[in-house]
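Heads up, one of the protein chains got dropped from this complex, but the rest are sitting where they should.
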């Protein structure tokens, strides 16, 4: 099979670096080009990136001459696919790229609730509390003076976007391609989601504590929830995508798991770990509480894009 | 005025050390005796304590010969008051001490909700999420191997005791002395409180994120809540207790405050800091969300005991 | 006595903030003006500073309207004294300020060796290893992505300046005023000093590990060194300066002290703590090893400037 030719925009940031690692020796995708700011353009990737990953810089990326992130600089390349690791602040230009970013970023982060809806029907109320990792703020991101012996009880812009995102992700499964090539869904527009997002001194791995209420009465028991999560098979698993994890969701019975340092790299960072699954009180507002951990720069960003591309290939869309 | 003669049980732990600091040069209380395990008994305090405070060991405590924590070893001292920093595991023996521990430990931690009830009537539902400091686990407490680049999503025993404690603290204000000398209250027995308690890599200062619902309809606005908290005067302030803070509650308008490292020592560690006060959505389950920070070994433990003792002195009970 | 009128340049950074704290309620100095970048000029200090201290912003500083850091903006103020917390990158302009910065920055950091030379004569060889705090890099300074679960074995520019600085500080005590008003000394120009400087995840407090060789044979014993450090009285103590610490040097006998978190604030951050004092092997190259801890933004920067100003006042130079 011929590999699909792809590029990564925003290649020098944390997520961009993760893309280059995931595209090293990929069986279906070949990294052809890298985009970054004008300042980096014209120089080999290894000379402009401040490499912060624990694996060495991939040899196939190291020598690629970086291009400025404008569509015209990529037109001559006959690309099949463009991945974006651009900040939302500069992401406006991504509309100008063809076949860009098949994914809804953050899609798989919500995966435990997606799995629950698939089994038990719609969720009506969600209260979310997060302890988010430092790499989520990019690089240099958070000043160490702000986080040593400390937590920060607020992440600018983060809470407001969770409800609209969740309404899309938890919408009905029938999806249509709009004119820009993005996926759209029929939104779950009666969902109420409230969030408090905090930053903690952890390098990678977001912890998301969820309290939720189902529409159905009576709600499922904790044991039914655990079984549904354990048995859940995601689309990318069913399609046989090469990067799909063996287990999409790992369920912990130990009271003190998952933990970021110990569990964020399960299934190569492509699993979501769920623990502390417990039923709410009878007649209480919430039916269920749990915590989910996902690796924010792997499954939470670059990894989910790769998976989406693989799914598109398996379905013949690409 | 003659100072009251007092002792501290469990003097070598984190909270015990904090007691000795608060009793250095106290205008109403004089530290006479220190109790610890049999292993430490018979030796000067400075030789048996592993001092972990950022202020030096008080000179009036350093030379006190430690006694084993049994009532018979304290009988000859004509004590007016005994403070306990004993773990709950060995706290059974405290019943044998006269005039011990006037306080309900943790009382003042809940102070923002106490203040809100005083102004707006009863709260019916509370969802609590905590990010708790390491010193709350005592010494040596948490292994550093468990917390470096990590958070722990569970603290054994912590969640279950919050609802019964809150029902006492948020009960009606009429209190009676039971035979053991402890304070009791008419409990708020329709309160529903659910909690998720996590441990984070912060030395001191518990962050408590609260979502709550009032019984009253309509509920107060966020601005009314801020005003009530700012104007709240605690009993120890009204009584003129020497350790009472100038401000019992400090309200922050900045979105990213309070933070443990920056704010835990406000008012000498005797204030509770509150921030991120925001109203819930109309027709939503919760009326209000906020975060409260308190210094867990000062106002949360030793400090509240000292304040209770001072209040008892001011009222002539001691 | 009339207080001297003073200004602080670079007031919004870490060291500048520390200056404002040290000048709150100072018995000899009155803070009149604050200088910062053009971006901050014209606004009240409290609105432009990102306050990162654990004590609240001083009320006498909060409302001062910030001026741009150029000499012409300070000419109308009849200042007696200007303190500089400017980065070395912009410090060129400080030459244009009259009566600026009486101190050699870092002077007191070397104090243990100054004390040893005063008692035992010249030191010929010094090997220095440092574990430096994060606040030394300013704000935002080090990215938390670079320091979580990590150390950095290099600090740009730091090692090269230590030898020339030490040669000045350990030079002969006869000093002369040069034309710019700075102090100069006859340098100790046969001193050899080699350094390795590392950054560690500590908020405040530099640890400096020293191995040194005296010119004198035989060298002093460890006990003689301890006695000399304990008995050392600095000039600011002898002059009775109001901010002078009771003890300039605190000597620890415990093998595992000093430690940054526990000891950096001794004497209000104005002491240097010394521990692990041990003699080298007979016939070995180094005669002595020890570790010294100093609070880098207090005694290491703002505090030493204040002390120098107080010394100048006591001597009638100001």
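Every chain is named by a letter (A, B and C) in the order it is written, and numbering of its residues begins at 1.
Throughout what follows, a residue touches a chain if its C-beta (ideal position, glycine included) is under 8 Å from a C-beta of that chain, and two chains touch if they have at least 3 such contacts.
For clarity, every value in this text was computed on a predicted model and none was experimentally measured.
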- prompt: Which listed residue (C:41, C:57 or C:200) would be found touching the missing chain in the intact complex?
  reply: C:200
Field: Residue, one of B:56, B:141 or B:268, that touches the chain absent here
entry: B:141
- request: Among A:71, A:262, A:279 or A:318, choose the residue that contacts the chain missing from this document, as touch is defined above.
  value: A:262
Field: Interface with the undisplayed chain - residues on chain A
entry: 52-54, 56, 148-149, 203, 261-263, 265-266
Field: chain C, residues in touch with the chain not shown (by the definition above)
entry: 125, 127, 129, 131, 146, 148-154, 156, 192, 194, 196, 198, 200-203, 207, 209, 211, 255-262, 275-276, 280-281, 284-286, 289, 291
Statement: Touching the unshown chain, chain B contributes residues 14, 52, 134-135, 139-149, 201-203
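Quick note on the criterion: only the chains that are shown with their structure count from here on.
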Query: Any idea how many Å lie between the Cα centroids of chain A and chain B?
result: 40
- line: So chain A residues touching two or more other chains come to 146, 148-149, 201-203
